[in-house]
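Let me begin by handing over the structure; questions about it come next.
Every protein chain except one is present and positioned as in the full complex.
By written order: A, B and C. Residues from 1 in each chain.
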Amino acid sequence: MTDQPTEISYEEKLFSKKYYIMTPGPTEVPQEVLKTIVSDEALLPNYQEIYDVDVKLIKKLLNNDGEVIIMGGGATVGLEALVSTLINEKTRVLVLSAGYFGEIIANLIKIYHGKVDVIRERQGKIPSLKAIEKYLSKNKVDYVIFAHCETSAGTIFNIEEIAKVVKENSQAKIIVDAVSTAGAVPINVNNGKSGVDAVVFGAQKALNMPPGLAIVSLSKKIVEEMEKLEPKGYYLNLRLWLNFWETKRRLPSTPPINLLYGLKVSLERIFNEGLQNVYRRHLLVSKKLRDALRKMGLRIVAESEEIASPTVTAVYMPNGIDSETVVNDMWRKYGVLVATALGEISNRAIRIGHMGITATLDNIFTVTYALSKTLANRGVSINIKDVLSSLT
Amino acid sequence: MTDQPTEISYEEKLFSKKYYIMTPGPTEVPQEVLKTIVSDEALLPNYQEIYDVDVKLIKKLLNNDGEVIIMGGGATVGLEALVSTLINEKTRVLVLSAGYFGEIIANLIKIYHGKVDVIRERQGKIPSLKAIEKYLSKNKVDYVIFAHCETSAGTIFNIEEIAKVVKENSQAKIIVDAVSTAGAVPINVNNGKSGVDAVVFGAQKALNMPPGLAIVSLSKKIVEEMEKLEPKGYYLNLRLWLNFWETKRRLPSTPPINLLYGLKVSLERIFNEGLQNVYRRHLLVSKKLRDALRKMGLRIVAESEEIASPTVTAVYMPNGIDSETVVNDMWRKYGVLVATALGEISNRAIRIGHMGITATLDNIFTVTYALSKTLANRGVSINIKDVLSSLT
Amino acid sequence: MTDQPTEISYEEKLFSKKYYIMTPGPTEVPQEVLKTIVSDEALLPNYQEIYDVDVKLIKKLLNNDGEVIIMGGGATVGLEALVSTLINEKTRVLVLSAGYFGEIIANLIKIYHGKVDVIRERQGKIPSLKAIEKYLSKNKVDYVIFAHCETSAGTIFNIEEIAKVVKENSQAKIIVDAVSTAGAVPINVNNGKSGVDAVVFGAQKALNMPPGLAIVSLSKKIVEEMEKLEPKGYYLNLRLWLNFWETKRRLPSTPPINLLYGLKVSLERIFNEGLQNVYRRHLLVSKKLRDALRKMGLRIVAESEEIASPTVTAVYMPNGIDSETVVNDMWRKYGVLVATALGEISNRAIRIGHMGITATLDNIFTVTYALSKTLANRGVSINIKDVLSSLT
Partner (left out) sequence: MTDQPTEISYEEKLFSKKYYIMTPGPTEVPQEVLKTIVSDEALLPNYQEIYDVDVKLIKKLLNNDGEVIIMGGGATVGLEALVSTLINEKTRVLVLSAGYFGEIIANLIKIYHGKVDVIRERQGKIPSLKAIEKYLSKNKVDYVIFAHCETSAGTIFNIEEIAKVVKENSQAKIIVDAVSTAGAVPINVNNGKSGVDAVVFGAQKALNMPPGLAIVSLSKKIVEEMEKLEPKGYYLNLRLWLNFWETKRRLPSTPPINLLYGLKVSLERIFNEGLQNVYRRHLLVSKKLRDALRKMGLRIVAESEEIASPTVTAVYMPNGIDSETVVNDMWRKYGVLVATALGEISNRAIRIGHMGITATLDNIFTVTYALSKTLANRGVSINIKDVLSSLT
């Protein structure tokens, strides 16, 4: 054979794609969205119509009859805009924290001089309803804020249960950071009746968009509240966004117009599949993944199935195997990109994203196969036949 | 939920891709090739340099120091050009036929008035070396011609063994139709010493190109032979192709230039992975597929592992289940496109292509899953856990 | 300034596009067609529906109620298929030649052993109606064949006038090679009544497709004629194409399916603009170009406006300036690709294509500017203000 010797083991090319982006975000982007954001139409300077379309689709996604604002910038921008608009030195806030991102929210509120208390649990757990009830029965707060999915640990809060407790025990408004869940897990704000008054997220997670858009959904009630507060700044001032659109039908700053076109395609994909189908797919696929991981002898970070997120799974590595080593091995050998955990468990756990178009059975097969082989290569005893048989 | 009821069962969206083109060709085309064939450079009118590059890469692929001709047109064009250039009413030809495509070759030779004998076996078997030896010991022929892989039945010939028998028993030149194998199964013409004098194939199979290119590889010996024959026609006259290039450095007809650029990318992909790795991948993946099919209780058309093709698998469906029904079910419900068999077994067997970029473990997982579920839905009893466990 | 010195004069970047493909073919391909030929749908293996659509659109383009065949291969393939199917040693053919491509047609007929006479004129002229009339009054022929546009010299025949003369003086059928005109200049076969019985062309000229498709349009009369002739060969046998489609609804060889999808887009573009608008645009733009060239002091090869092609202009260079030098200068300095002429005038004249999407006023501006500057740089005295003022 004339073929030169090669150092590539043939295993590395056993999978179809060069890259499997299975991090908890930014996620893989579907070809349709990619084609759209570089299309002639999406590069024209007008955005009025497409913005209207996107707002309507987001309202449909969340069942919101209030307002929606779509801003250029990372998801952080949306959260900070909410905080900057609503929070000042008189505002009392309760943050529910299940780890890394919960703490970030608390810090952001401090930056804007809010009075903040935190009910926190270590990664793998989430604050109990009882603790929330107890706190609210003794303290008056203006807002309860939490991240729907604590992406650092693959845990998820139950919005409806929390909203019930909050409503029964206080007048507080609820703000949900839905950055890793909107479009993959139900978030029904029920036209303000659910008790959730603001939802904020980015499009680069379960909506499978390139980064660049922050989305803020507001109830009518919170919009009225805003009008009473003294305005601050320009770009992060949500009142300005609403006023500009209402009075001038333009935004305070030219948004990434082409992404607005991509967002439409992304949301239509979801509605075409059927919202319930999309939600069930995430449930089903994440369940299979956790089963397979357990068959490998691994421990899931989320301490019960009830609080395991359908969009991201954090799993402890076997003793003596560093999470970064595993992430690197999987990337170099199989092109499968997962992430280390964040916060205290970062060295010990990896995180696998399964959001939107990456929450599929063949991707779960690939990531399962790649992780099994990676661990086996590092000396872990794994029965791969048994592992794969859980992917039915 | 505001979501409209939908008829789509969520199972249909369990896989990543909209379409899985797992027919025996045309096959899926990699993004890199697609980008190349619509690139600025590939749409310029000059083709001299890129043609040279492609010819060199094809020679490397086949280990040929003779000539290579790349023509616009389907793979048929290449085969007919060979026949039209070499065969006339005086030419004696032995065709080895293992089914549908073997018979097409025999017919083509008759159209050009060649004297043709056929050693044939029914689909699932291939002519024995003994039969070939016996025929040649009694008959003088100018050419022995056969399809390397009988795509209609998923069987494959052993070129080296046949070449040995032919060389020991005759002066005949060997022509191989490698349409479903070049780039996926070794075809080493060994600079004319193997006994194979011409190889013809299209780029739309294991090279994963869109249809439009026919490739003809010739030994020095057969080129000399050509020069003695009376020329016929223009486009199918291979002598003209060689003479035009040699004397004018252009071809008798403008080729699909952009595909020439794509072909380079396609061949470089193969060499980058490593020829031996590519061959091993096809062997490995096809073996796993046959294992999984047998775990479903199905019978492979190829009657032994030795003659089962690494690029296409034909498999009988259970009694009472029509192949076309299965093909339609898999397409409609999972987007997995396979094909019915051809010839006598067409109603009873389906064919699954695994050529080039589609010969991957995750694709085998997907096709295996989709077929298992399809048959189960049609009442076949299948242990899917057991089936999947064979994909390690 | 930290900027490195550069040898590029700023003139070279004065134009928007990297390349201006203004050769007489292959021509520039519109983005819509490029996107289509690499789309998911166009890469699926089925072609029945899209083939039907294309055939219908071609019939609409030519006003033909007979048959249309679309084959994989260069334009040559279509012409040779016609010749191979219709011509044998008994066939008498009159070829009208205005240069290089006329002679190629005559040679092709000789290869298939037809009895051929040629009425020829030197490049820049075309055979007179009188000469045709005189020949036909003395000779019986089965076919009159000519290239609508003699691309080597930028001249064009008047199909209607020739058809009238042929019909009045003979029973001959007319075959038109419309390779550089179909889609840009009217070719109305008027459902067989015009006297034109076959039209053949490729898609890579005025239809602005990448090379790879040959299109043959046949009247009902010539299809009947075919049925009487003895079949020859396979791929070039047009009877087979018609019979396969009629009886099996597939073609003798898998066509470049993705190009069939592209062809639809290309033809729809033309019908969307309006056929008459497209024809007028070519007339208008080619007229402006010739005016500008004359203002540069150059002589057009076509000896009168009546026989100047709306799709390609050949123009003599000033004495002492080689055509290849000019072609190279324009390419290197401005990215404007034109071609040298072919045949006897090849050293002395260049050819500028203006076909389909390249027949636009801004392209004419660019090519005019680039040629003016190129000649000025070579010492020719040119009043560029005056030249540009002709582009109103």
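Convention: a residue touches a chain if its C-beta (ideal position, glycine included) is under 8 Å from a C-beta of that chain, and two chains touch if they have at least 3 such contacts.
Treat the numbers as computed from the prediction; the structure is a model and nothing was measured.
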- Note on the structure: Given C:N88, C:N169 or C:N188, the residue that touches the chain left out of view is C:N188
- Message: Touching the hidden chain in the complete assembly: which of A:F15, A:Y112, A:F157 or A:F201 does that?
- Response: A:Y112
- Missing-chain contact, candidates A:N158, A:T254 or A:N377, resolves to A:T254
- Tell me where the left-out chain touches chain C, residue by residue. 1-4, 6, 8, 10, 13-16, 60, 63, 186, 188, 271, 273-277, 280-281, 284-285, 357-358, 360-363, 365-366, 369, 384-386, 388-392
- Message: Give me the chain A residues in contact with the hidden chain, please.
- Response: 18-19, 21, 23, 25-26, 28-29, 34-35, 37-38, 40, 43-45, 72-77, 80, 84, 108, 111-112, 204, 210-212, 233-236, 252-259, 337
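Note that in this section only the chains that are shown with their structure count from here on.
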- Could you grab the centroid distance between chain A and chain C? Build each centroid from C-alpha atoms only and quote it in angstrom. 56
- chain B and chain C have mean C-alpha positions lying a whole-number Å distance apart equal to 35
- Task: Indicate the residues of chain C shared as contacts by at least two other chains.
- Result: 35, 40
